[in-house]
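Note that one protein chain of the assembly has been removed; the remaining protein chains are unaltered in position.
For clarity, chains are labelled A, B and C in written order, and residue numbers in each chain start from 1.
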Amino acid sequence: MTDEREPIRVGVLGARGRMGLEVCKAVDAAEDLELVAMVDQGDWLFNASDAGAQVLVDFTTPDVVMDNLHYAVDQGINVVVGTTGFTEQRLDRVRGWLSHKPGVGVLIAPNFGIGAVLMMQFAERAARFFESVEIVEQHHPRKLDAPSGTASHTARRIAEARAAAGCGPMPDATKESLAGARGAEIDGVRVHAVRASGLVAHQEVLFGTEGETLTIRHDSLDRVSFMPGVLLAVRSIMSRPGLTIGLDALLD
Amino acid sequence: MTDEREPIRVGVLGARGRMGLEVCKAVDAAEDLELVAMVDQGDWLFNASDAGAQVLVDFTTPDVVMDNLHYAVDQGINVVVGTTGFTEQRLDRVRGWLSHKPGVGVLIAPNFGIGAVLMMQFAERAARFFESVEIVEQHHPRKLDAPSGTASHTARRIAEARAAAGCGPMPDATKESLAGARGAEIDGVRVHAVRASGLVAHQEVLFGTEGETLTIRHDSLDRVSFMPGVLLAVRSIMSRPGLTIGLDALLD
Amino acid sequence: MTDEREPIRVGVLGARGRMGLEVCKAVDAAEDLELVAMVDQGDWLFNASDAGAQVLVDFTTPDVVMDNLHYAVDQGINVVVGTTGFTEQRLDRVRGWLSHKPGVGVLIAPNFGIGAVLMMQFAERAARFFESVEIVEQHHPRKLDAPSGTASHTARRIAEARAAAGCGPMPDATKESLAGARGAEIDGVRVHAVRASGLVAHQEVLFGTEGETLTIRHDSLDRVSFMPGVLLAVRSIMSRPGLTIGLDALLD
Partner (left out) sequence: MTDEREPIRVGVLGARGRMGLEVCKAVDAAEDLELVAMVDQGDWLFNASDAGAQVLVDFTTPDVVMDNLHYAVDQGINVVVGTTGFTEQRLDRVRGWLSHKPGVGVLIAPNFGIGAVLMMQFAERAARFFESVEIVEQHHPRKLDAPSGTASHTARRIAEARAAAGCGPMPDATKESLAGARGAEIDGVRVHAVRASGLVAHQEVLFGTEGETLTIRHDSLDRVSFMPGVLLAVRSIMSRPGLTIGLDALLD
């Protein structure tokens, strides 16, 4: 007896971009998925619907993603979105479109790295059990912002978890400090940003209580590492109608 | 207005042992707990019940712990147990005693280090999302067994989680290997044990998928690190009748 | 006044191989070097001498490297060799050729990664000051041998340094050990080999004495990391007549 399930038909928007290309390769290599459309600037979006796509993956740009989403939802096609720039306002518009199409699912995620998402979940979960926590993120020296968005986001989630559990301020007897030595403070959590040639994208969250430390470290070397997250989203979205924000919900 | 909750009355069995002494100090220092009895070899166990202990903490030895437990349950006193040597048979006897005392709670935990328990929980949870996982544990050179019990236990939980998720074997093209280079294998998970002066008790669980790794590391430097876990158990056990195994349940 | 030094004229043998291509790019990008010949299978070797190459870089194969070296030395051209497979016998033949050409320099190095070479130097130097030392190397799962050549080489250098300083055996009380848990033993130094997706090429040398540890870690992510070592060799070889083995001598 064979597995009679049909492969999921997938279209990729932004198919010639760096992420889009990786998605095309990953979908193509997956036995349970079928790549039915590759769409980029200059192509017609309805090629994707004509090809019978059941899920679209969108790695385009903030200026076209809303049109793509509107069209896809309207056509009853599920969408997995990695494009950035989603404000609360934009999310509300997407929710509005989806309210008319109760069977359609849209997942919008700022980060498809399962490792990074787990790092943040674990950090949030560990937060209330330790007196201290600091974040050290390390990136290549071509990065423009410090600290990284992931580090800031992690700090905020940790701070919220600590506040919710009633944790007090962390112990710190520092009296004399050279400016900057103790890092940046994000909602009370210290974040240090290292920049050096030879690094790619790394983050360490260090928790400590008298006598022990727990460290959660994520090293990301290549965008290929986002593909398992993208494929997980593609496989999950058909059974998750409505709007889902972030990969977290899919990892439970 | 003051907090009118009465402190929990706690007795410590094995109070002159290394762990017992730490527990006495920790209970004594906690505002919501009151140390009412310190019992060790040669002392009468009923001193603890006479003193009105509501929770007993037992860090004794395998040959006396069952008598202690039987007595405490019989007297309706909750017990937190860090003593080792619990077989399935012993656990069944404890369950039997508790069946006659529906209000009494007993928690038996092999490890009160919250960091270590979280490390294992996170490892189990991450297991199904990565192609590869290996464990490197590092201890002082006076340790008699290799790998450590915690490492073996972590490996087994990871292996179970991978099996449940239908993960296949990990990739490994090793053709030529010096004996021992690839570590010990526990249910398909490789475990490496480092022994060196200057180390105390450390463990690293390394997960990897093409392009990224996630590392969970625990460093334990002092048995004082077990105290938050013991106190958490003491505070929780009065509202957890029946038998609880491990600290995990208390961390959710 | 300008820097009137002429650039060094460099030819690359094995120019279409993975390493050769990187060398061509690196030489081309360096202001003080001029790429005058790219030679590979099917090309005539005398193209390089005709082009006036002062230094040849050889990343070819064991079956042609000796002919290349013989020719170059005969022509009075210095050579930097990254090709593998040099036995003591082969080195003796090279020394023989060089004895007739006192002005010519040949450098043969098994590893052009300056980081890796420094890691080994530092490890050798630290060896006699610590009671314990172990090596953990971590590589991608497509690697065929375990432990890596670099790890074995490091272990041997550490063992020699300890022996020369009269260090005794390392402390290790292990009584019960699962097969492989304590790693492979190379001249008394334990070496552990981790293999996991997401890793590239990493090595950690851990030294310990009661109360402290010193760890030297090298992470290699890309063969581009060998280029600074190759260029250092190219720039140094013209003033180092005779045979030089390894990058070490150039780093002092």
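In the analysis below, contacts are C-beta pairs under 8 Å (C-beta built on N, C-alpha and C of every residue); 3 or more make two chains touch, one makes a residue touch a chain.
Worth saying up front: this structure is predicted, and the values here are computed from it rather than measured.
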Exercise. Of the listed residues C:110, C:188 or C:228, which contacts the missing chain in the full complex?
Worked result: C:228
For this session: Among A:50, A:67, A:92 or A:172, single out the residue that touches the unshown chain.
Result: A:172
Exercise. With respect to the chain omitted from the figure, which of A:7, A:110 or A:198 is a touching residue?
Worked result: A:198
For this session: Over the whole complex, note the residues of subunit C touching the chain we left out.
Result: 113-116, 118-119, 122, 125-126, 129-130, 207, 209-228, 251
Exercise. Given the full complex, what residues of subunit B touch the hidden partner chain?
Worked result: 198, 200, 219, 221, 225
Exercise. Can you name the residues of subunit A that touch the chain not displayed here?
Worked result: 130-134, 136, 138, 141-147, 152, 170-186, 190-199, 206-213
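Note that only the chains that are shown with their structure count from here on.
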Exercise. Of the chains shown, whose Cα mean is nearest the mean of all protein Cα atoms?
Worked result: A
Seminar exercise, completed: Per the C-alpha centroid definition, the whole-Å distance linking subunit A and subunit C comes out as 40
For this session: For subunit B and subunit C, let me know how many angstrom lie between their CA-based centres, rounded off.
Result: 47
For this session: Any chance you could list the residues of subunit C touching two or more other chains?
Result: 198
